[in-house]
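One protein chain is absent from this view; the other protein chains keep their places.
Labels run A, B and C following the written order; every chain starts at residue 1.
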Amino acid sequence: MSDQSLKERLYTIIFEADTPAGKLFDVLLFVAIMASVVLTMLSSVSEIRAAHGVWLFPLNALFTGLFTVEYALRLYCTRKPLRYARSFFGVVDLLAILPFYIGIFIPGTRFLDVVKVLRMLRIFRVLKMAQYVGEADLLKNALVSSRRKIGIFLVVVMTIVVIIGSLMYVIEGEANGFSSIPQSVYWAIVTLTTVGYGDVSPHTPLGQTLAACIMIIGYSIIAVPSGIITAELGLSAAQHKNGRKCGACGHAEHDIDAKFCKSCGEKL
Amino acid sequence: MSDQSLKERLYTIIFEADTPAGKLFDVLLFVAIMASVVLTMLSSVSEIRAAHGVWLFPLNALFTGLFTVEYALRLYCTRKPLRYARSFFGVVDLLAILPFYIGIFIPGTRFLDVVKVLRMLRIFRVLKMAQYVGEADLLKNALVSSRRKIGIFLVVVMTIVVIIGSLMYVIEGEANGFSSIPQSVYWAIVTLTTVGYGDVSPHTPLGQTLAACIMIIGYSIIAVPSGIITAELGLSAAQHKNGRKCGACGHAEHDIDAKFCKSCGEKL
Amino acid sequence: MSDQSLKERLYTIIFEADTPAGKLFDVLLFVAIMASVVLTMLSSVSEIRAAHGVWLFPLNALFTGLFTVEYALRLYCTRKPLRYARSFFGVVDLLAILPFYIGIFIPGTRFLDVVKVLRMLRIFRVLKMAQYVGEADLLKNALVSSRRKIGIFLVVVMTIVVIIGSLMYVIEGEANGFSSIPQSVYWAIVTLTTVGYGDVSPHTPLGQTLAACIMIIGYSIIAVPSGIITAELGLSAAQHKNGRKCGACGHAEHDIDAKFCKSCGEKL
Partner (left out) sequence: MSDQSLKERLYTIIFEADTPAGKLFDVLLFVAIMASVVLTMLSSVSEIRAAHGVWLFPLNALFTGLFTVEYALRLYCTRKPLRYARSFFGVVDLLAILPFYIGIFIPGTRFLDVVKVLRMLRIFRVLKMAQYVGEADLLKNALVSSRRKIGIFLVVVMTIVVIIGSLMYVIEGEANGFSSIPQSVYWAIVTLTTVGYGDVSPHTPLGQTLAACIMIIGYSIIAVPSGIITAELGLSAAQHKNGRKCGACGHAEHDIDAKFCKSCGEKL
């Protein structure tokens, strides 16, 4: 087999998912990613380290070895290796193997565990190549086109929690756990989002009344992002269906009942 | 009465709900299921076992006896008993009576209580045969057609909780209850879903800031499944509506109750 | 003024809200109801009873006196007093005054406080007569037409909490606070609805994993009632807009773009 055709076959298997071999590769990759993430998570449990510590390093080495081979193959079979290495997934692929090799030289650095966990992001590489693309795009587009509305919503939420948090700091005071404005704003976020840890909670009647207000506000305005996303998803779905293209100008977003192109006036 | 006609009458009563007898059977079955589930639940309360323990066994035996008779009759009156026995509801029907008989020989096994509770699933047998079918189908279809979008959503959620959980493990550490990555991921799920037990909560300023971020994320992205289901339900309802086409003018969007084409007045 | 015309004028003021006097009556009634509910609530605070106890009884007597006069006038000016007395609001009006008179003879019964609070329901009497009727009807209709879907949803939710609650009872056991199946089902409801008190929380890894599952389920399926109500509200609003009536058969629910009656085929 020539070097060129080997490269192409590898590319089809590793980067695409249309062939049986490509699909199998995706499934195996999915399993390997999940297994190595679970392994990293379990490695942090002291009971498991104590009981099965002897297995952890070889298993870790095995997965890292596999991912290293995969990374090398990806670099080998793409036409522009540098562009791949700089892309989002290229960086994630590198971050999936680097912490292991660093960990050999500088042991005990806990922060490397987090970097290891970032390989979880590689899951989206598998999703990216499957029948999920259309659906994921629909969701992404809905989020992207509603980014300004959601931005305004978050600014309103931030303003509410900062002002109510400051008020609670004055009303409740340090004696009841509201020891500073940032601490009170944290409490306001915990309450408005209806998380409600209960580590800090108001004790004065006025504080409880204000807390009740922020709860009702939080409970009601959760409807706003819901409404934004729903309206956007409905719109996206509608535009999705109307995929007819105008022969004259190429404009593609026409309503179902349109007889003429809304952009150039040509008959559709 | 011939054996065949008896079988058919029994089938009509037990498996269908169109006759008065069939409806009565469904209502009685509903009451018996609910009563036996409540009985099983109360049996696990030690105060009730101490005070009314003498009643529990006979009542349990009574319900199990009834369900056993029902199971035998179902086996008797279906044309393909084996197919029934292997079906989902056939297995559930068997699981509703088996634990009692096993419990006589092997007493004290707590796990049998859970199996007993599984008879709660028999409720859907009653729903299946009533006017709820259409509505349940609409809901099921909406969920089925949005399964991929919800799958992507769950993958995103899992990625967020794994990464933020690992970060919190490094930031807060064992001193503040974040003793391992799985424990921290559990905390992240508790927080992102806005449950917020408060058994573990961040104490460092950086940890609280990150916690506030995950709360806001959780509070905002709950809109995504809402939007997906709503758009899907709206579409289902619309498809429900737009089935029939007018023979004369070809207009297709007619209401379910329409007798004449709303566009040309022709009889549908 | 004749007795008849007095009755009619009183009826217009008390039961209707089209005249200035009727509107004023509604506003005053609203204020009196809210004030008396707040008074009842404050009466239960021991600090307020200790400090201002001397004011509570006369104020209570004043409001009850006003409501008694109102009840007598309502009985007097309706054409069918018995029918009014038996109606929902008639009973609520009576329950608003009865506890005070019973409390004079049988003092110290705490339960009367709850009955007193039921007068809060009289608020809806005021709403009933104002510009809120249409909006309230829209909401009510949306809820009524989605009652079966919501019923199915609640049955599914109940089944999930009963089964997961029983599982947690076996997994976590009494040592971790899951002392009985009802207690565990209560915990499952607290968790699924994302309330999360934290008075009972899982401690075993398996229990925490199952808890994480029920949280994700609860977080996702909250989308279902949202979708149901939204679709129903959209439908209601759409039907609301299309109020054109067919001249021939009187059928009223036509789409905006309908040219012919969908029920009899006559031109609209």
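As a working rule, contacts are C-beta pairs under 8 Å (C-beta built on N, C-alpha and C of every residue); 3 or more make two chains touch, one makes a residue touch a chain.
What you see is a predicted model; the values in this text were computed from it and never measured.
> Kindly state which of the options C:Leu10, C:Leu62, C:Leu94 or C:Ile150 is in contact with the chain not pictured.
Of the candidates C:Leu10, C:Leu62, C:Leu94 or C:Ile150, C:Ile150 is in touch with the missing chain.
> Out of C:Ser36, C:Thr159 or C:Thr194, which touches the unshown chain?
Considering all chains, including the one not shown, the answer is C:Thr194.
> Considering the complete complex, identify which of C:Thr64, C:Thr78 or C:Thr230 is in touch with the unshown chain.
C:Thr230
> I need the residue numbers on subunit B that touch the omitted chain, in ascending order.
Where subunit B meets the chain not shown: residues 194-198, 226, 230.
> Using the touch rule from the top, list residues of subunit C that touch the missing partner.
37, 40-46, 110-111, 113-114, 117-118, 120-121, 123-124, 127, 131-132, 135-136, 138-139, 142-143, 150, 153-154, 157, 182-183, 186, 189-190, 192-199, 218, 222, 225-226, 228-230, 232-234, 237
> Just the residue numbers, please: which parts of subunit A touch the chain that's not shown?
Here the touching residues of subunit A are 148-149, 151-153, 155, 158-159, 162-163, 166-167, 169-170, 179-183, 185, 191, 194-198, 201, 205, 208-209, 211-212, 215-216, 218-220, 222-224, 226-228, 230-231, 234-235, 253-255, 257-267.
As a convention for this text, only the chains that are shown with their structure count from here on.
> From the mean C-alpha coordinate of subunit B to that of subunit C, what's the distance rounded to whole Å?
Spacing between the chain centres: roughly 27 Å.
> Whole-Å distance, subunit A centre to subunit C centre, using C-alpha means?
Roughly 40 Å separates the two chain centres.
> Counting only residues that touch at least 2 other chains, which ones in subunit A make the list?
Subunit A, residues with two or more chain partners: 194-198, 226, 230.
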